[in-house]
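Coming up: chain A.
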Amino acid sequence: ETMLTVHYPMPGFFKDVMETISKKFMEENPDIRIAFANPSATYEEGIQTIMRQAGTTEMPDITFIGLNRLRMLDERDIPVDLGPFIEKDGNMAEQGFSENILKLAQVSGRQVGLAFATSNPIMYYNADLVRQAGGDPEKPPKTWDEVIALGGKIKALGNGNEGIDFRWQGDDWMFSALLFGAGGRMLNEDESKVTFNGPEGRKAIQVLDRMVKEGGLPVLTKQAGEQAFVAGKIGFAFQTTGALRNTIKNVGGKFDLRTAPIPLIDPVNGKLPTGGNAAVILTRDAEKQEAAWKFAKFAAGPYGASVVVPGTGYVPNNELAAKSPEYLANFYEENPLFRAGLEQMPRMIPWYAVPGTNGVKVTQSIVENLSRVVEQSATPEEALDDAAAEVESLLPRS
Partner candidate 1 sequence: MSVLSLDNITKSFAGNAILNGVSLEAGQGEFIALVGPSGCGKSTLLRIVAGLDHADSGEIAIGGRNVSSLAAADRNIAMVFQSYALYPHLTAGQNIAVPLAMRRLTAAQRLPFIGDFLPGQRQIRADIQRQVREMAASLKIDHLLDRKPGQMSGGQRQRVALARAMVRRPSVFLMDEPLSNLDANLRVHARGEIVELHRRAGVPTLYVTHDQSEALSMADRVAVMIGGTLLQLAPPQEIYDDPAHIEVARFLGQPRINVLETRMDATGLVRFGALTLAVETAPPSERRVLIGVRPEFVRLRPGTDGILRARIERTEFLGSEVIIHARLDAIGETIVARIAPADAATLSTGMPVSVEIEPSRMMLFATTGERLRAKTVAIASSRERAHG
Partner candidate 2 sequence: MASIAAEMPIASIGRREARIAWLLAAPAITLLFLFILLPTLAVVILGFTDFELGYGGFRFVGFENYAELISDRTFRRSLSNTAIYTAIVTPVSIVLALAIAMLIEAETRARAFFRTVYFLPVASLLVAMATVWQFLFHPTIGPINTFFAQFGITGPNWLGASGTVLYGLSIIGIWQSVGFNMVLFLAGLTAIPRELYAAAEVDGARSWFDRFRLVTWPMLGPTTLFVTTISIINSVKVFETVKTLTEGGPNKASEVLLFTIYQEGFVYLRVGYASAMTVVFLAILVVLMFLQYRVLDRKVHYA
């Protein structure tokens, strides 16, 4: 019997999911036992825990790491390369792991994990407010201009209503959503120069600026924004599809909640960053690695997806799961709110992480400069240039 210690972040979110999956897994694989390590509250804390424990006896066998932090882990040579396992399996596509999906958890071509729960940014909106402001909830806005215009009208309703909540805090994910949506990139091909201050980046940050100026985007902390939205005080909220289940619960019957795809500055070439996490194998024990690989595939596989998606709002990271009626096809029929994320799946590309040791600092720097825009203490151009300069200096010197 092989014993696997599994570590995962955000238990408020994943505890039930993890327990359901592991129960089923153990039923199917009676020779493997799953035990859970103390979970971490956030992705960040999860990584710290792993880094501290790396090489110690406390290190779990398998963990789930935020997609944008895989690179950092890889540079410290902590994850096990999954390439050999994939090769040995040979038929990953048949199991629903398309090349596109595998790519989400690759760092410089190395397969460091298997995407487990993935998300993309979508638009949530309060149909009641949209209607009051003269919009048509059945035809949600398709462009940022429309969003901003409608947002402005909602704010004008008064009574403490705000137009837009855009989750710019915490990390660079939503900025990436604007940037990628405009067809931009963070760095150039060989990762030596910052490119997010190019024309696409300028458009992106101007959109943010206009949301503040015209669209009724208030300065809110992340939680405050969520709370205000579910309280029915905000017209549009842009954030991960992963928050969907909780949002539905929090809204209850207070208003008519709808979702729609997020507008793209470049509707043709625009892409979206992939959020979420990947299963990463840490154990150096060959036998355990086998078992861990099995578990990772199971969790990231169609069964896993069919548990994760309804329980959270994440999009299925397995093509079999989405299409097969055995798993999720019916679910999407019955739950139209979940469809926005699904529809955007083709646009998902990996969430970019800069090379070198300063990955986290880069994100922080971008967030800080965004906050200057939101607080209107700097013009969007200034903020963007400052961010670019700072990030440039944080890149590894080659």
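Criterion: contacts are C-beta pairs under 8 Å (C-beta built on N, C-alpha and C of every residue); 3 or more make two chains touch, one makes a residue touch a chain; residues count from 1.
How were these candidates chosen? In short, all candidates are chains of the complex that A comes from, given by their letters.
Just so we're clear, the structure is a prediction, and the values are computed from it rather than from any experiment.
Only one entry among 1 or 2 touches chain A in this complex, and that entry is 2. Interface residues of chain A facing candidate 2 in the complex, by the touch rule stated above, are 44, 48, 51-52, 54, 73, 76, 78, 160, 162, 169-170, 218-221, 223-224, 227-228, 231, 233, 357-358, 360-361, 367-368, 371-372, 374-375, 377.
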